[in-house]
Every structure is written in C-alpha cells, then in structure tokens.
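Just one protein chain is left out here, and the rest sit where they should.
And then subunit A:
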Amino acid sequence: MFGSTKKLGLSKSRRTGPSELTELQVWITSPDSECDDYPSVTSDESYELSVDLPFAVLKAPKVWGALHGLETFSQLLYEDEYGAKSVNATTISDFPRFAHRGILLDSSRHFLPIKVILANLETMAMNKFNVFHWHIVDDQSFPYLSRTFPQLSQQGAYHPYTHVYTPADVKMVIEFARLRGIRVIPEFDTPGHTQSWGKGQKDLLTPCYSGSKPSGTFGPINPILNTTYDFMNQFFKEISTVFPDAYVHLGGDEVDFTCWRSNPDIQQFMEQHRFQTRLQLLDIVTTTNKGYMIWQEVFDNGVKLKPDTLIHVWKGNQEQYQNEMANVTSSGYQTLLSTPWYLNRISYGQDWHGYYKADPQDFKGTEEQKKLVIGGEACLWGEYVDATNLTPRLWPRASAVAERLWSAKDVTDINDAFNRLSMHRCRMVERGIPAEPLFSSYCPREYKGI
C-alpha cells in the first residue's frame, strides 16, 4: 500500500544512457470508464503500472483503478540531494483485498470546518481509502442544514450560521470525494444519539417520566407516534437524494431503554400491541431504496433486517469481536470491522503496531463466511478531537489500517512496514499534511505550517 504492491518484478532496461521518462500514458481498458459515475462497493479498483521507456503505461479497467495507479506512480519517484527526480523501471499489478476501506469522522461532538474535511479526503486518497463515513449529527449538535427541516440545524447546531454544513458544503464534499474515488456514506444515527434532533423537532424524542410526571428530559426517538414515522420518511427521502451513494448508515447503537420504560404511553402501546420484547420497537422504517449499514447492536438485539444489510462491528475485546464477526457472517450478513481501529483512543507509544496486526478475517469461520467481510473502517470519534488536532491524530496511524485493508493478508512484516511507513509519513508531510511522527527521526522536508 504505502510502497509495497503486488510487483511482478523489475523489467528489462533497453536503454544505454540516462534517458528521461517524459510520459505516463493512461489506458482505461473497459468500454465504460465510469468517469461520470459515483464509486460503489462493486467498483473495479485494479490497475497495472509499467514504468518503462519510451513511455510508462498505466492500465486500468475503470477510472478508480487509474486514480490508485497515479498515486502509486507518485510514490515511486525519489529525489537525489540536488532535487532531481528519478524513477526506476518497475512493473506493478495491484488491486485491493477489501472493497470497503473507510474512515469515520464525527462532526457533531465538534464542528469540523470544511477545509479540514477536504484535507483529510485528500490524505485518504493518498492512502487508498475509498469510503468517508460521515457521522454528521449526534446528541451534542446537528450541523446538517436540512432543506426539508431547516429548524433542525437552526435550533440544534452549535451555531446556526457558523457551525453548519449547507447544501453547497455537502455537495462540495461529495464531489471532492468522487474525484478521488471516495464514497461518502452519511450516518444519521437513530433512535439513540439524537438529543440535538429534539431541539428543532418537537415531539420527536420520547419524554422521560419521573413516576407519573414528565421529568423534563428526553430520551431516544419516540417510536410510537405516527408523526415520528412521517418525519423520518420525509427526512430520509431528502437524505437519499442529497447523498448519491447506494448506502446510508442508520446507526442504531447504544439505545438506552430506561426512558422508554418510564413513559406510560410507550408502556401502554406495548401492552396494546402485545409486544413480547421492546426490541421490536427498533423497527427502522425508511422508504429509501438504499442499502443500510447499521451498528452491531441492531443485529445483536435480534431485529429483523434486510438480507443485504451491512453490519458494523465495533464492540468488545479481540475475542469478543472475533466471535461477533463469526456470528454475523454465519447468519449470512455482510460485515465491516472497526473494533480494533478506534483511533480516537490514543495512548503513549507506537500504537500503530496494534492497528497493523488486526485482521478482519481473523475469526473461526468458513471461506464463505470470510467472503462476507467486505472491509473495515478506522474511526476517529470527536469527543476530544477537532480541527486543531484531527489530522496528526488520524495520520499516519490510519495508514496502518489502510495497508491492512488493501494489501495481501501475508504482508505482516512490522519492521519493513516501519521503514516504508516512515517514508510514507514524510511524503504526507511534504504534501502539506501534518501527519505526526512514528518515532525519533527526521524528514528531509519538515512540516512548515505552524
């Protein structure tokens, strides 16, 4: 990934003296280049690169592979001490091991200005990540400016003008990402994690009760009112037109049942409808024709799911998440792994080692099951993160995840990885990205932005 690709070997040298490489020709080899399309989970991202004379050739079935090939080509170049650039004759044949290689950013716990989102999309492309999982709203703030329900951000954002994403902002992110082969999957997490939604949408959240009287606080989305479903239908209708990706993430994590239990209307509803368990209330209704991604709780709680639902594993220690991966795939669902890659959990030292070692297919299961693992995501939750520290916290630690998701399973030599990752990190710094250091060392060009 960052230097190691599936090489077929160095090619023959046909020249006698130093000759310049003046051209890299790009050939899109399939009839439909997909140039004007959005990338998807089934996009062909493979490419072949041949650095040779009289010209170098980059062949790819689709533009997505060409993008990756260009990045790889740029990484083959090196400079001598006078600044003259060279490249060695090389042949590369490359494709990703997993189709879904994502980064989660959280713009609710702290507002993230557009600039830092775009800079990180650029860095994702350098690392061959292809999914931006935008955890755009949550309890603390609602920065998404909805055209159907503008009061959601009016009342729910940290500030209705300075801390929102306008439709233009969102379009910019989506197109910026597309041009780099990155899908934008928004997450509108419900029914929990929705405190900020209630500010602009009265009656959306469940009023909690203290005994027989409302306590004044609110809990998850109120699942028994028709108005809730009217709102959700309209809201997700807008979302599915604004965000072109085939998938949307519905969240579904960490729903606290105590507020629901305390509310007499909900208790009564459940008696009337003779629900055996409250879990059936977690029926998420949408009228979109999108595929769904959901956090693992929804599966764990036995909710009825569409067969193409993508289940996002995030909880537990290694043994627990490996069991979860086994369970989810043995039930026939596709799955994504994030548990070992919570990059917001910082610690002293070279923690990238742990990220590099984790493997999403490391669990007891059949080949069929392992095929259902379509990839993983590095998560940078925002409780302690905003634009002041996001980029150094994310990079180069996320690069370790990038290689795990792209390169072959047996690429595991940590010492070799250290050497290549150090160079890759200096390259990001040279390109203006404040990727933090791995250990005592230096880059020929240190970071200039202070």
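As a working rule, a contact is a pair of C-beta atoms (placed from the backbone, for glycine too) under 8 Å apart; a residue touches a chain by one contact, two chains touch by 3 or more; residues count from 1.
Convention: contacts and distances are computed from a predicted model.
Undergrad: I want to check something: the complex is missing a chain, and I'd like its UniProt protein name from "Glyceronephosphate O-acyltransferase", "Proteasome subunit alpha type", "Beta-hexosaminidase" or "RNA polymerase I specific transcription initiation factor RRN3".
TA: Options "Glyceronephosphate O-acyltransferase", "Proteasome subunit alpha type", "Beta-hexosaminidase" or "RNA polymerase I specific transcription initiation factor RRN3" narrow down to "Beta-hexosaminidase" for the missing chain.
Undergrad: Touching the absent chain in the whole complex: find that residue among A:72, A:140 or A:262.
TA: From the options A:72, A:140 or A:262, the contact with the absent chain belongs to A:140.
Undergrad: Which residue from A:49, A:119 or A:182 sits in contact with the chain not drawn here?
TA: A:119
Undergrad: Out of A:156, A:200 or A:382, which touches the unshown chain?
TA: A:382
Undergrad: Kindly state which of the options A:213, A:306 or A:448 is in contact with the chain not pictured.
TA: Only one of A:213, A:306 or A:448 touches the chain omitted from view, namely A:448.
Undergrad: Which subunit A residues would touch the chain omitted from the figure, given the whole complex?
TA: 109-111, 113, 115-116, 119, 140-141, 158-159, 162-163, 344-350, 382-389, 391-393, 429, 432-442, 444, 446-450
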